[in-house]
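Heads up, one of the protein chains got dropped from this complex, but the rest are sitting where they should.
Labels A, B and C are assigned to the chains in the order they are written; within every chain, residues are numbered from 1.
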Amino acid sequence: MPPMDDPSLYDAYRRVRTFTEQLCEPLEIEDYMLQAAAEASPPKWHLAHVSWFFETFLLRPFLPGYAVFHAQFDHLFNSYYEQTEAGFWPRSKRGLISRPTVAEVYAYRRHVDDAMARLLSDCPTEHQATVRARVEIGLNHEQQHQELLLTDIKYNLAYNPLRPAYRSELSPLPLQDPVPLTFTAFEGGIHSFGAVDQGQTEPQAGRPAFAYDNEFPCHQRLLEPFRLADRLITNAEYQAFVDDGAYRNPALWLSDGWARIKTEGWQAPLYWEQLDGVWHETTLSGRRPLHPAEPVCHVSYFEAEAYARWAGRRLPTEFEWEHAAADRAVEGHFVDDGRLHPGPASTGSLQQLFGDCWEWTGSAYLPYPRYRAVDGALGEYNGKFMNGQMVLRGGSCATSRDHARLTYRNFFYPHERWQFKGIRLAEDLA
Amino acid sequence: MPPMDDPSLYDAYRRVRTFTEQLCEPLEIEDYMLQAAAEASPPKWHLAHVSWFFETFLLRPFLPGYAVFHAQFDHLFNSYYEQTEAGFWPRSKRGLISRPTVAEVYAYRRHVDDAMARLLSDCPTEHQATVRARVEIGLNHEQQHQELLLTDIKYNLAYNPLRPAYRSELSPLPLQDPVPLTFTAFEGGIHSFGAVDQGQTEPQAGRPAFAYDNEFPCHQRLLEPFRLADRLITNAEYQAFVDDGAYRNPALWLSDGWARIKTEGWQAPLYWEQLDGVWHETTLSGRRPLHPAEPVCHVSYFEAEAYARWAGRRLPTEFEWEHAAADRAVEGHFVDDGRLHPGPASTGSLQQLFGDCWEWTGSAYLPYPRYRAVDGALGEYNGKFMNGQMVLRGGSCATSRDHARLTYRNFFYPHERWQFKGIRLAEDLA
Amino acid sequence: MPPMDDPSLYDAYRRVRTFTEQLCEPLEIEDYMLQAAAEASPPKWHLAHVSWFFETFLLRPFLPGYAVFHAQFDHLFNSYYEQTEAGFWPRSKRGLISRPTVAEVYAYRRHVDDAMARLLSDCPTEHQATVRARVEIGLNHEQQHQELLLTDIKYNLAYNPLRPAYRSELSPLPLQDPVPLTFTAFEGGIHSFGAVDQGQTEPQAGRPAFAYDNEFPCHQRLLEPFRLADRLITNAEYQAFVDDGAYRNPALWLSDGWARIKTEGWQAPLYWEQLDGVWHETTLSGRRPLHPAEPVCHVSYFEAEAYARWAGRRLPTEFEWEHAAADRAVEGHFVDDGRLHPGPASTGSLQQLFGDCWEWTGSAYLPYPRYRAVDGALGEYNGKFMNGQMVLRGGSCATSRDHARLTYRNFFYPHERWQFKGIRLAEDLA
Partner (left out) sequence: MPPMDDPSLYDAYRRVRTFTEQLCEPLEIEDYMLQAAAEASPPKWHLAHVSWFFETFLLRPFLPGYAVFHAQFDHLFNSYYEQTEAGFWPRSKRGLISRPTVAEVYAYRRHVDDAMARLLSDCPTEHQATVRARVEIGLNHEQQHQELLLTDIKYNLAYNPLRPAYRSELSPLPLQDPVPLTFTAFEGGIHSFGAVDQGQTEPQAGRPAFAYDNEFPCHQRLLEPFRLADRLITNAEYQAFVDDGAYRNPALWLSDGWARIKTEGWQAPLYWEQLDGVWHETTLSGRRPLHPAEPVCHVSYFEAEAYARWAGRRLPTEFEWEHAAADRAVEGHFVDDGRLHPGPASTGSLQQLFGDCWEWTGSAYLPYPRYRAVDGALGEYNGKFMNGQMVLRGGSCATSRDHARLTYRNFFYPHERWQFKGIRLAEDLA
């Protein structure tokens, strides 16, 4: 294990923390307050919550003499950890708190950063392993919130009938047709899945390899032969599904999905709207006509699953996806590229596995065999959500490149659409 | 009628418009976004809506060549006028709009103010009477929103568990005991009520006397002899009601009030909370212990009516109140005084009729005999609310002194508590 | 006061109690269980509740040695009396109780009837006045529930898409045109309203005159001159309002009414539906085409008020109604006539004041000056509902003739439609 004064960990800390703030640069103060749905938290809350995470799980327990920035922030900026003392402010009410102001939240970040610098430069030996592990979790946690920050900003700005842009200087691609949809075949058989033990992995880019508890343990599964689509489903393909009346045909949908269509009045993916007969999409750079070759995104599991049924195919399992993606490079459009929208596929074989859009799988989010959650409040991070959600794989255009990895398991409820979620098809092989 | 270039109307316009902005001076940008309940609109919305009112009812119809500031503001900042074309953004979602920014809303105000200056300085003769009448409505409308601005700010800040103060420099009164509760007797008989026709009234303080359509016509009613309390009920008196278990005793309450207690969990007036066994109240200058001699405020009609029953008395009708207040000076604590909270009564006869707290009456808000609403969308101002609400009289510490008047009829639903509403008792005289 | 062994009171008791059961004769056992809306209680519940009323307010306190039929009926069949010990089963869940069975409920009635016979034949002198007064209330209470029984049966059967008839043998009137709408003028001035003290009134038809506490005390009011329509508004007239697009025009409606139209999807009165372009109405004898000359019924206050506005008139106040109806005979279609639907007016002067349809007035349901509720739980009968409701006058085709009277004040929330409620217009007289 590298010594605690290894600058790489603190460098990573600085890099991640700084990037969070860079993502907020285009925002007006007013934007920091928005919460147009319970799950789309205000930017201000994200900025504070990720700092609370370091304060709660690192500074309070391990930095001697640490003075909290504000006694009530423990209540205001806890997300959902039931095993901490202060309880938490209701999720759906995060947008109703004007104080601390944005400036005060940035001051809170500085306070935490300064204390973290002290902790990382002078940590008692007996805590170093725990501190290092928790810093890794904290940084991955903040990277997750960077993605949420962008998708929440997208949701909250798009809610406004003026459809303001987050970054209006981004220019759209010239229109082009999608490349043909082809498939790659896989053999089946017994294969390994999940992350191998952290202690045994090599550092990458100055940081040790990391995986969440829900990616462990590495274990074996039996796969049947299958074929996987070489690219994501495009807007043009999905529009054909819409134009075919899919949202009015119950035979295509899971029962819960059909109920959702009726109660929510869905007629197309989130952010699609028809203007003068032309489908448009609101993006982080404003509203524009659908690009036919870009991947469809912001679809629910219900829509992905119904599309697959309509197309005579199915969604892959998370294990088929992981098997197909093994040994592939982590390539694609990530948040680092600044495009902030998925890009079209090029001609050729299996691609877009990483970045661009999270890919709905047909696998429910459940524990791997012999899964053990971390002890204490941190054990609430992943384990308590293993019910009712579906696994997504691969990352999106709002994910950091160094946050994506082969074994990463993202999870959302089947009706949720506000992340960059797309569709990759699979089919059985005789 | 004074000529249109009479500077007094424009002076009044400037004075009212400026005061709105003065009220916002203590706010942070973040505070302008708050809407913690559907009825507690964000300050930003108020600032824009009152400008929309002038734009819609004066500039668009009467200022030749007027260019609207933004085409979609007609939709965003209409409150509830169904008879305008653009419809309106849902009331409960006003806090979910970050753009226009606060700065842009102030620019909108400048745009409207400049245009109003042009209109008032150069109005075609045939429109002068209408313009003058509508400016009066617009200014009274803005004064009403000044009061709402304060009560909404109070609600929205108090919702925050940090209980931030709007103006922390206001110092509370030294504690003192209430003066004894005495009553003044009135004879009964046939009396006149309501406003006399505008055309026949004298200008006051440079502005013609004004009354809303719901105060007309002046008409006669038969009153029975009654006695009216000389002052408002105090916090100390109301606390005795609370301490007597009133909120757990259904025999004291109207059926709808008891249902409300159970669904909302009411245990005391809005803004009261017990800390270490002592009742505190959150005010616009922060949380502090109850002042025993200050009038109880932020009570619902249900609470006022139940208190009166518990005290063996009743609430006055709006006609008893108006009869008792006739020929009394418009004196009391108003927003002009900067106290922003009702003040205690002094020893002596009938007082606190104006200012301090709106006083719940036992009268339902219904049209006077021969009432006629104004034509067109402006007719929606008062008339369409004549159902299910109760009349309050007298004004409050958040009302402008020159907005209060004898015949003024305020109205709210019986469960609403976020205005400065208090209790004055009455009783029958044998 | 007649002696307690005067058979007339027991005769009245027998007559009223028997009539309740006669109204249930057309029902199937299954119908006794229906509750398609919280306010439309199952017949079985009505049968038991009116018996509980006698048990609670007469047998338990005044019949020595009375044994209750079932210990838990006090909980199951209390309607809303908060001041009794057992609390009450939630109103909206009354249809979810299959036991006691219908047969057991009839046995309960027999048990109560037998005990009442004992009480009335042998009541200690000191209780006779109270017992007699409470029996009167109990009988009037049961008559009110007879009306609710019919209107609830109507609602609950009409909810079924098969539209089963309660009594299919009733034959509709031959179609005819309405008589012209004329008005009768009244002078105005000071008049008396409300019931005169019971002790001073003559017995009628063997029963002393009766009035609820909310009809007291008799007091004076000042009326302005007005004209009152000679008959109720007809289906043909109301259909013209519907055909004119009234349900799509917000300018015609009170704000709360327009909100109700949108949330409930109202397009016409309750029970109206269009079949092949023809408006039909579901009645207690099944669905049939609208009769043009019959009074429109099952309208809300919102609809009555909007109709009046559309027609350039207004609704009368309850005092105008009472003044016009004073000295008129209690004539009209009552439940005694077995028609179970309002009938058309004939040519001529002021009619349909009693029976046919309850008439919405423009008066809020509030206490009369010097009103005092009865002491104890019985005081909850009327007083605690004096908020948010509007007064209706006159009775309906589902009211008993000997239950209707000049001073009777019925009250419902402005959105409620399931009673036989109609429209009578008024207008100001210069």
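Methods note: a residue touches a chain if its C-beta (ideal position, glycine included) is under 8 Å from a C-beta of that chain, and two chains touch if they have at least 3 such contacts.
Owing to the predicted nature of the structure, the values given are computational and were not obtained by experimental measurement.
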Next on the checklist: If I'm reading the header right, one chain is hidden. Which shown chains does it touch across the whole complex?
Outcome noted: A, C
Next on the checklist: With the missing chain put back, one of A:Pro7, A:Pro61, A:Gly348 or A:Pro369 would touch it. Which one?
Outcome noted: A:Pro369
Checklist outcome for this item: By the document's definition of touch, the residue of C:Val68, C:Ile97, C:Leu170 or C:Val330 touching the omitted chain is C:Ile97
Next on the checklist: I'm checking contacts with the chain that's been left out. Which of C:Trp89, C:Tyr106 or C:Phe183 qualifies?
Outcome noted: C:Trp89
Checklist outcome for this item: Given A:Glu21, A:Glu82 or A:Glu264, the residue that touches the chain left out of view is A:Glu82
Item to check | In subunit A, positions touching the absent partner | outcome: 80, 82-83, 190, 219-222, 224, 250-251, 253-258, 301-302, 305, 362-364, 366-367, 369-370, 380, 384-388, 414, 428
Checklist entry - Mind pulling the subunit C residues that touch the left-out chain? => result 28-36, 44, 72, 75-76, 89, 93, 95-102, 156-157, 159-162, 164
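Just so it is clear, only the chains that are shown with their structure count from here on.
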Next on the checklist: Going by average Cα coordinates, which chain is farthest removed from subunit B?
Outcome noted: A
Checklist entry - In whole angstrom, how far does the Cα centroid of subunit A sit from the Cα centroid of subunit B? => result 47
Checklist entry - Between subunit B and subunit C, what's the gap in Å when you average each chain's C-alpha atoms? => result 38
Next on the checklist: Can you pull out the residues of subunit A that are in contact with at least two other chains?
Outcome noted: none
